[in-house]
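For this view, one protein chain was removed and the others were kept in their places.
For reference, chains read A and B in written order, and residue numbers begin at 1 within each chain.
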Amino acid sequence: MSETSAPIHRQLGLTDDEFAQIPELIGREPRPAELVMFSLMWSEHCSYKHSRPLLGAFPTEGPRVVQGPGENAGAVDVGDGIVAIFKVESHNHPSAVEPFEGAATGVGGIVRDILAMGARPIALLDSLRFGPLTSPRSRHLFAGAVDGIGHYGNCIGVPTVGGEVAFEECYEDSCLVNAMCVGVARADRILSAAAEGIGNPVVLIGNRTGRDGIGGASVLASAELGADRDLRPSVQVSDPFTERKLIDCCLELADRDLLVSLQDLGAAGLTSAASEMASKGGVGLDLDLDLVPLREPLTPAEILVSESQERMLAVVTPADLPAVLETCARWELEAGAIGTVTELRRFVAHAGGELVVDLPAESLTDQAPVYEVPLDPAPPEAPLDLADVPLPADLVAAWGHLLADPTVASKRWVYQQYDHLVGAGTIVRPGGDAAVVRIPGTDRALGLTLDGAERHCQLDPRAGGRRAVLEAARNLACVGARPIGATDCLNFGNPEKPPTGWRLAEAIGGMSDALRALGTPIVSGNVSLYNESRERVVYPTPVVGMVGLVEHAERSLGAALARDGDAVMVIGCGVPRLDGSIHLGPPRGRPPEPDLGLETALCDVLATSAELGMLHSAHDVSTGGLAVSLAETAIAGGRGLSVTIEADGRADEVLFGEGAAWVVVSLDPGRVRDFEDRLAAAGLTIVGRGETGGDDVVVRLGDDEVRMSVADAARRHEQTIPAALEVPA
Amino acid sequence: MRVGVVRFPGSLDHESARRAAEGAGAHVEYAWHADTRLPEGVDAVVLPGGFSYGDHLRPGAIASRSPIMNAIRRHADRGGPVLGICNGFQVLCEAGLLPGTLRPNAGLSFVCRQVELEVVDAETPWTAGAAAGARLSIPIKNHDGAWFGDPEEGRVVLRYEDDPLGSTDRVAGIANRAGNVMGLMPHPEEACDPLLGSTDGRRLFEGLAR
Partner (left out) sequence: MSKVVVTVMPREGVLDPQGQAVRGALVRLGFEGVGDVRVGKRIEIQLDADEPVAVAQEMVDRLLANPLVEDAHVEVDAA
C-alpha cells in the first residue's frame, strides 16, 4: 500500500488536506517528530474523524451516570457508593496479523482503560468473529485469538466470564476481536485523566519503551489490509505479569490517594496519553524524553509513538513523589518522573537537550479533522417470499444441522480455556445468556453480556441496531438483571464507500431508539472502521456490551432446566421469520422490526419474576431459533422437555426463524398462574407450554412433532468446534 | 486460629483464600514474599493460586526461592499446617516440601471446569471428617496441573474421578508423610459459597485448624 516515492506525510497516512491544515493550526511547518505525532493522533483509530459526528445520536445521560463518554471508560452508580466502570474496545487489525498477541494486547489495553479510572477490574468479555471454520486461516486466527485472550486474562487474574463467537464469510479477511472490561470503584474515588497542578511531576510506570507497534495505530487500523501481509513488526507484544503488578500497584496508589490523575498508554503511546491529559486538564505537559527508560535505542519520534504495552502515566504532587516511587519499587515496577505539568497549554518535549515537540495540546486531540461520511443508502431488501423457500423435508435433520452450526454450537472449547472463576465471584458461568458476577463486598451482582446482530444489520441496519441492543437487554433479563448502562463497539467497513456510512448512521440510530426505550445510556465505546479487503466487506457489526444490576445475587437465574416436573413456557412477543436466519443461509430478506414497547416490557417482567423467585430458568431464543433454544436449555440442564407450540407460521418459520423476542422459561407449576397474569398485564404472548422431564426434547407444532434425544443434541452441539479444530472435545 | 496467606508478585487467589479462611473462623494476615518471617503468631500457612512471576521459567520456580520460603520451611518442619493451592502446590513441590512436580496439562491448554474428586486418605488433618471414598465437587483452573512423581513419597489425599490433566495416578492432592503439608491443584476457595455451586471446599480450610 505504501509507495516509497510518495511524500512522507502520505506514507504516514495523512491526506494532502490534512497535511496542509497542520501549519494553519500551529503557525509553522511541523518538526519531523511532530508530523509523526499528527499522523497517529489524526488517524481514524485515535481521532474518530469519520464517526464523531454520528456518535452524538447516542443517549448518554441518565440518573445513574457518573461518567459518560469522554474519559477512559464510563461509570454508572450501582448503589452503596459503588460505581461500575466499563468499556469495550476493538483490536481487529492487529489480531488479523498476529492473533495471539493482537488479542492478548487488546485485553491488556482495555484493562488499563478501566485501571486508569482507579477501578479494580472484575470481569472480561470478548466478542470474536472470523471467517468459516473450513478456512485454515480462520481456524488459525480463531485458535490464536482464544489462546491470546486466555493467556492474558488468566495471568492477570481477571475472570473472562462471557462473550460470543460467530463465523461468517464476510470476516474471512477482517476478523473482529472486541474486548470488554468491567471494574468497580468507590464513587468518590474515581480518577480522571485530566492533568492538574502546575509543577506536578508526570511519572511513567511500567515496562520499558521499545519498538512495539511503531506506527501501529495509523498503519494498521486506518488502512484496508492489502496483499502485502508481512506486517509482523508493527504488532505489540504482551506481558501480563507486568500488567498484574501494574494493577496491584496502581490500585494501592489510588487507595492511598497518591495520584492526581492517571492515564494508560495505548494507541499512539506517550503522544496520545500526554496530549489527552493536557487537553482534558486545560494545561500543558513538558517532557524530557531522555528520562524515558528504553529497551533499545530509539529516536525521539519513536519514543513518542511507541506502543510498548503495560505502561501508565500518572500526575502526582511533588510531596507524594517519593511514596509513589517507593510503592512502584516494592511492586517491582520501573517508575520515574519524565516531565512536569505546565501552565501553557502546550505539549512540549525535549531530547538530547533539543526541543523536538512544541504543539498546542488541542491540535492533536480536539482539533483533529472531522469528516462527514456519505450517507447514500443501500436499496431496501425485499422481504422473503416463503413460496421461494422450500419447506425442509426432514425438520429434525434441519434442527440437528443448526445445533452443529459453528455460530450456534457450544463454545465450551473456548471458555474452558479462560479462567472464568478467579475472584470467587462468578455466580453464573459462561455458556448461558449472560454472566453474573458478584459486586465485591455486597449482596448484589452485575449481569454482563456482549452481543451483536450482524446479519440483521446487513439487511436492515436500523432494525439490526435495535435488535443488538434488545438482544443484550433480553440476555440480561434472562439472568435476572436490569440494564443500567451500555458500551458499544462499532465494527464497519470503509465509511467513505457508500453504503457503509449510511449503515453506520442507521445502526447508531436504531441502537439509540432501543437504548432510549430501555432507559439505558451509552457511557463509553469504540469505533473500528475500514474492516474490509478488496474482496469482502464485513457486515455492519455494532457490538453492544450491556451491564445490568441484580439486586439480590441469590435470585440470579441460569439457562439450564433445573428440575423434572417443572412447567415450561415459551413467552414473549413478535413473530419469527426466516429472513436473515442462519437456517436460511447467507442473509437475505427483511428481518422483523422489533417492537420497542413490548420488548422492554418482556425484559421487565422477566427481571421482576426472577426477583420474586418465580422462575427456575430462563433462556433467550436468538440465533438458530426456537428449536435450538429448547435443545440448549435441555442440554444445559441434563434433562428433556416437551412443549406444544401455538404460533402462526410455517413449521420451519416457527422452529428455525429468528427475530421474535421469545424466551423459554421453566418454573414450578404452582407459579404458572401468577406468571401468566403478569404476562397478560404486559401484553405479552404465551407461545408454548409444556413440562420438563424425560430424555428427549419434544416439540409439537400443529400436526408436526419433532423429537431429539438430549444426548444426541448435546453431542451435535458440543462437537462442532473441537472437531473443526481437530482437538479433543 | 491465625492464618498467614502468602502473596508473591502475580498471586491471584489470595483474597478469595483469605475470605475462605475467615469463613472457617480464622484471623488472616498476608505474608509478603520478601519477608524473612511469617506474621506474628501464625498457626497455619496458605499458599494461594495464581501466576506468581508470570509462571516464568517454571510455574512456582521463582516464587519457591523467595525469602519467605525459609520461614515456611521451618514452620512445616515444626509440624505446622501448610496448604498449597494450585500455584501454591507448584511452589511447594519446587521447594521440595512436597514430592513430585506439576507439568503441562495433557491437552496443552488451560482448563477451567468443575471436577469430581475422590477422598483417598481420610486420616489427614485436611480430610478428617470426610469418609474415605467421599466425593468433593471443586473447580480446577490451571495450565500446568498434571502432577508427576512417585505417590509413595507422600500421602495421596485426593484423586480425580476423571482426570482431564494427565496426572500420575490421577493425583489431585497430595500431602507429605507427616500429613501437615498438603498441595492440591483444584481450588477449594472457589467452593465455599453456595451461590458458586458447591461448598465442598470448606472442609480443607477447616483442616487448617486441625
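To be clear about the criterion, contacts are C-beta pairs under 8 Å (C-beta built on N, C-alpha and C of every residue); 3 or more make two chains touch, one makes a residue touch a chain.
No experiment lies behind these values; they were computed from the predicted model shown.
Considering the complete complex, the chain that is not shown touches B. Annotation: of B:Gly84, B:Gly100, B:Gly173 or B:Gly201, B:Gly100 touches the absent chain (contact as defined above).
Within the full complex, the residue among B:Arg19, B:Arg58, B:Arg73 or B:Arg113 touching the omitted chain is B:Arg58. Touching the chain that is not shown, out of B:Pro81, B:Pro125 or B:Gly149: B:Gly149 (per the contact rule at the top). For chain B, the residues touching the absent chain in the complete assembly are 57-58, 61-62, 65, 94, 100-101, 103-104, 106, 108, 148-149, 166.
Assume only the chains that are shown with their structure count from here on.
Centroid to centroid, with C-alpha atoms defining each point, chain A and chain B lie 35 Å apart. Those residues of chain A whose C-beta lies close enough to touch chain B in the complex are 147, 150-151, 154-157, 239-241, 244-245, 331-332, 415-424, 426-427, 438, 553-554, 727-728. By the touch criterion stated above, chain B contacts chain A in their complex at residues 9-10, 12-13, 15-16, 19-20, 49-51, 53-56, 107, 109-113, 139, 141, 143, 187, 189-190, 192-193, 195-196.
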